[in-house]
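The complex is shown incomplete by one protein chain, all other protein chains being positioned as in the whole.
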Amino acid sequence: MTRASDTPMTAHRLGLIAVAVLLAGLVAVPVAVGDQFVYHIFITICIFAALSTAWNIVGGYAGQLSLGHAIFYGIGGYAGVILVNLGISPWIGMFAGAAVAVVAAIVVSWPCFRLHGPFFALATIAFLEVFRVLALHFRELTGGATGLMIPLKIGWEWMVFRERLPALLIAFGMLLVCLAVAWAIRSHRLGFYLVATRERESAAKAAGVGTVKVRLMAVAVSAALSAMVGTFHAMYLTFIEPESMFSLQFSIQIAMFALIGGIGTVWGPLLGAMLLVPITEFARGALGSEAIGLHGFVYGVVLMLVVLFLPNGIMGLVHRFTAAPGKTVGEQAAPVAAAPRSAEPREAGREVMRVEGLQKHFGGLHVTNDVGFTLREGEILGVIGPNGAGKTTVFNMLSGFLKPDEGKVSVLSPSGEWQQPVTPGDFASIGVGRTFQIVQPFAAMTVEENIMVGAFHRHPHVGDAREAARETAHRMGLGPYLNAEASSLTIGGLKRLEVARVMAMEPRILLLDEVMAGINQTDVRRAVDLMLSIRDTGVSIIAIEHVMQAVMSLSDRVIVINSGQIIAQGDPHDVVRDAHVIEAYLGKDFTHA
Amino acid sequence: MLEVKNVDAGYGSTVILQDVSLHVEPGEVVTIVGANGAGKTTLLRTISGLVTPRTGSITFEGRDITRLAAHETVDRGVTLIPEGRQLFPDMTVRDNLLMGAYSRHARDYQDDTLHQVLELFPRLRERLDQHASSLSGGEQQMVAIARGMMARPKLLMFDEPSLGLAPIIVAQVFEVIAQVAATGTTVLIVEQNVFHTLKAADRGYVLENGRMVLSDDAEALLQNDHVRQAYLGI
Partner (left out) sequence: MDTFLQIVANGLMLGGLFAIVAVGLTLIFGIVKVINFAHGEFLMVGMYLSFLLSTGLDVHPYLTAAAVAPALFVLGALTQRLLIQPLMSARDEHVQIFATVGLSTALMNLALLIFGADIANTPAHGVRSQVMLGEVRILTGQLWVLAAAVALVIGLQLFMKKTRTGRAIRATAQNRAAARLMGINDKFIYILTFGIGAACVGLGSSLIAPLYPTSPTIGTYFVLIAFVCVVLGGLGSIPGAFFGALVIGLVDALSGFYIGSDLREAVVFTIFLLILILKPSGLFGTRMNLSHVSP
């Protein structure tokens, strides 16, 4: 165990040393060589690495593939140059550009978040085209197609130098800022929330993540950083025009470096830029105009090869060599550490949830018909019914994932008022946690990180959340797998992870959707004990289950749903003897058999 | 006719089936029962080639079909009627049925088979030019069965044919299955509706947590204590 935790630590330290060496090299090599052209290459590396790192916050962490990031770069460039022409230092212009870029980013992204994957990419391309055309059109401001020159004012104040070294230092400084911001986001709550939202939006919502809010924050930060780099690059280039500042090819390149280095990782964009920029700049330098198109051709081919053979980029390759072999071992059957139960039956407490007259239609299908019931504090309510009876639809309405056509769901808030939550976020914050029938692990995260996404709900700081997550993991029998990738768990393990993530939110009402399906008999018994112990801490549980044995031993009360209607409810033993129930499950003949 | 030997299968890193064996003889009606999540659907998907087993073998009429793709398995005479109907929603009932006869050996008999199938499902004749999505659940299930028969299968597999249907329709579905079996087609059914299927079947298997735990004549299984307790609630 100690060895197992040693290995990643040393690997981690080695990685940091490697990064430090690479970064130092970015300054040391050009200074040592002293050649103008080498300086230029390294400045270009810094600029592309910084832009790509900023892009990665949106494209990688949040998984929103922007192919229009040149919008923000261009805004920064134009803001800087226009203000310099008015006699304002680019150090100020940089922030003005960032502010405009943030506004643009929010205006551009907010309506686009409902679009996924290629459609988000298309929308960002369209926005980029609009910006380019507008930049060409408003000549008084941008100089139109003829472009803008910067006045030749030299010195730190104007970011323009005769020598290359100061420019390199500024570019390098910007790269460091971008890397630091990217690293900080990735290792704090926002980063966890972004990755969780990217991996499984519904599960993230159920864990109380404001998915739109965190994405907007990511986009705003990314846009601001891109704009600041854009300002500097404009000063470095001394001339800007719409075709180069708002260029689709440029946007694609920025994204490409991140993808080749390792999308969604902190250091990937840096590696991608360091690898590709020198190749292409040397080719351009050595072959000159003969080779126009060569670097683009190489980029395109490398990009195709990377997606085909190295989908996690260079960082994926690095991980493959450093990862400790055989990280998950055997069956995930660690005992569930259930607390011993109090022997005497408890009285159910006050009502905590009221469900009244729920109706839902999908097209012509009446999937929920007048469903109503109440849930008391510290009660386990079993929900049974044949497949396709509409149980999960009811759950979706009890957690804000579906809006009922009619009827209402009221929840007693901790302060004792009845409230009617609407969105998944409302439900989460009032203390309703849910699992999903089809397990929704955040595949790119470890077991511990998965549970932390839930734990952040009550513990905003990483340290506290980690501690809470570990505690929950041990309680759920997931202790030995904290550092395993969630995707490596067995189906039983995934079911427990699903429950653990919700438990880490410390909910007052727990909605469990078939958490026992597909797990073995021993685990069913353990899971029953665990649920009873959760119930005994005062949590109310609504559980959809098919495993009858579990339903019978677990539930204080049972409701039976068939064809979207409640056909029976009450004591579990009475309910299973009900003729309607038998008919719903087994068909009419059976009642006479 | 069908022989599944020591098959392990699953999705990604998740193992669903462990060491599963079963056999089906010509003309039999065999059922596999088990709870939700026991691996019944995965088993049928593995036989039909939608899932490739990790270990073990599957032979059909003495020939190995373990690694065949789904469309090749159909050509051999094994057809699966999938869970939840899986019709082509924006195609007419007629086109859905014609797609059933897409495989090479069924293509040439397409018109004859269509005629025979419509004899069995007279109701569908009136619906031929409607879009599949406009049909009721019971009618859709009938289209799914009819579409499966259009492939002229030697072995027809049903995955949860009663899923989401009203009890009265369920009874009709099982009547149809009995008629299909009466035409000489071998039938393999996977069902949660344990009572109905065991009534309809010659033999049965019980699948729990991805393993076969019981196998016997259907009558004997109906009387079996474990089955009665776990699945019939008696």
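Letters A and B mark the chains in the order given here, with residues in each chain numbered from 1 onward.
Just so it is clear, a residue touches a chain if its C-beta (ideal position, glycine included) is under 8 Å from a C-beta of that chain, and two chains touch if they have at least 3 such contacts.
As the structure is a prediction and not an experimental result, all values here were calculated from the model.
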Contacts of the hidden chain among displayed chains: A, B
Contact residue for the chain not shown (choose from B:1, B:80, B:93 or B:145): B:80
Touching residue (missing chain; options A:11, A:106, A:136 or A:169): A:136
Touching the absent chain when the full complex is considered, from A:86, A:286 or A:308: A:308
Touching residue (missing chain; options A:117, A:151, A:173 or A:460): A:117
Chain A residues touching the omitted chain (full complex): 59, 63, 65, 67, 111-112, 114-119, 121-123, 125-127, 129-130, 133-134, 136-137, 201-202, 248-249, 252, 255-256, 259, 263, 291-297, 299-304, 307-308, 311, 396, 401-402, 443
Interface with the undisplayed chain - residues on chain B: 48-50, 69-71, 74-75, 79-80, 82, 86-91, 95, 98-100, 102-104, 106-107, 147, 151
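In the analysis below, only the chains that are shown with their structure count from here on.
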Between chain B and chain A, distance of the C-alpha-averaged centres to the nearest whole Å: 40
Contact footprint of chain A on chain B as seen in their complex: 12-16, 35-39, 160, 163-164, 166-168, 170-171, 192-196, 199, 208-209, 230, 232-233
Contact set on chain A toward chain B in their complex: 386-389, 487-488, 490-491, 494, 514, 517-521, 546-549, 563, 576, 582-590, 593
